[in-house]
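A protein chain is absent from this complex, but the other protein chains hold their places.
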Amino acid sequence: MSTVSELKDATADFLERAGALTRFSSRLLWITPAGFLRPRLLAQQVYNAGALSLAIIMISGLFVGMVMGLQGHDLLARIGSEESLGTGAALTLLKELGPVVTALLFAGRAGTALASEIGLMRATDQLTAMEIMAVDPMKRVVLPRFLGGVISMPLLTGIFVMVSIFGVQLIGVQYFGIDRGQFWSEMRSYVELSDVSEGLIKGLVFGVACSLIAVFEGYNAEPTAEGVGRATTRTVVVSAVATLVLDYIVTALLL
Amino acid sequence: MRKNRAIDVSTGLFVLLGIAAIVFLVTQISNREFTSHGNAYKVVARYENVGGLKVGAPVKVAGVTIGRVEDIGYDMTVFKAVVTIDIDTRYDQIPNDSYFNIFTAGLLGGQYIGIETGGSEDYLKDGDQIEFVQNAIVLENLISKYLFGQAIKETPPGQAPAAATGSPADAGNK
Partner (left out) sequence: MGRQLGHPAGRGAVAGGDNVAVLCGVNYAVDHKPVLRGLDVEFRRGEVTAIMGPSGTGKTTLLRLITGQIRADAGTVVVDGQEVAGLRQAALYALRRRMGMLFQNGALLTDIDVFENVAFPLREHARLPERLVRSLVLTKLHAVGLRGAAKLMPQQLSGGMSRRVALARAIVMDPDILIYDEPFAGLDPISMGVVMRLIRSLNDALGISSIVVSHDVREIAQIADQSYILSEGQVVASGSPKELHDHPSPIVRQFMEGLGDGPVPFHYPAPDYYGQLLAAGKAAR
């Protein structure tokens, strides 16, 4: 088979997937209000996607913050502005590193969980059984998981940034001896409310993207063991790429 | 049902933690020193060059921020930038012959307005015009002035200086 026809097939596949994703997301969007009518289901999924990701987010946040402290101090010491450590770190974490790293971790932990749960239900006919019982699996299974992810992501982002800034402080103030008051006041004078909102908006956007991709892949997984595995892998890969692309787009729009 | 309770509690804790983190970020990290617009009076200053001064830049006296730049416009009739300044009403004893100068924070930092207090017994009130200003220092002008000054030193008397670069408005006083 020539490369050209392979390319054509790949493009056709990609377009078909993109079309399916569009139809899927518009249906999901359409039934979103119904998702809030079942708070118990929703709470369970917020737990599933958010509370269970807390450990990995906080540990990662702490270490990312500490590394930023080390690297940032080293960098700034070369140009003699160590006091700006707090500012530089806070801005970087708030606007870029926080949302992006949280999204990638989220895709790896929660995204795969969502995809494989739904994929497994697909493979064991549970979703079909629901359809036969005249229960819309989109409303019962997919939507709560999607909304759970969307709600959890901004919260996780906020927690990540907060923990990481403490990590920076741990290294900068406790270890390198930067004056604590100066650390925080420098940060306060240069970080704007718009920076905080930028970070949270990104968290929300990434949350929508990663959750959508996860539930889509799970829902359309081939009903076999390998199919579910492939869907899980694809979730992580596509989520990662989507996050980085959206990061650029959102940053460009907000700046 | 016990499992359900545990899940609900954990979820609630998670959501609270998330909201707390966001509140922390908003209040502890970001810049909220001077937000009250209600208790401020306005004065207007005109500059030949505002340089990199931005709206929202602080207005300081003796290093203390007492106001903000509220608006920067351009007056075509007098060819000057018009800067509207909000000053906190707590500080209503600024002499009306004070200098409102544009300074640069640090070597390459943002620009702000620093007030050098004068000796007048009359104080600034809402709507006043500032008489004494010092324009922003534009780096290029500084460099060309330096070069021009060097050229003058090196030419023998009676001849025109060689390094006249013909730069625009200088950084002089009013």
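Letters A and B mark the chains as written, and numbering starts fresh at 1 in each.
Basically, a residue touches a chain if its C-beta (ideal position, glycine included) is under 8 Å from a C-beta of that chain, and two chains touch if they have at least 3 such contacts.
Everything quoted here is computed from the prediction, not taken from an experiment.
Touch, as defined at the top, links the missing chain to these shown chains in the whole complex: A.
Touching the missing chain, out of A:9, A:74 or A:125, is residue A:125. When the omitted chain is restored, the residue from A:79, A:134 or A:255 that touches it is A:134.
Contacts to the hidden chain, counted on chain A, fall at residues 120-121, 124-126, 128-129, 131-136, 140.
One rule holds in what follows: only the chains that are shown with their structure count from here on.
Between the Cα centres of chain A and chain B there is a gap of 38 Å.
Residue ranges on chain B touching chain A, taken from their complex, read 7-8, 10-11, 13-15, 17-19, 21-22, 24-26, 28-33.
Within the complex formed with chain B, the chain A residues making contact are 43-44, 46-47, 50-51, 54, 90, 94, 151-152, 154-156, 158-159, 161-163, 165, 184, 187-193, 195-196, 199-200.
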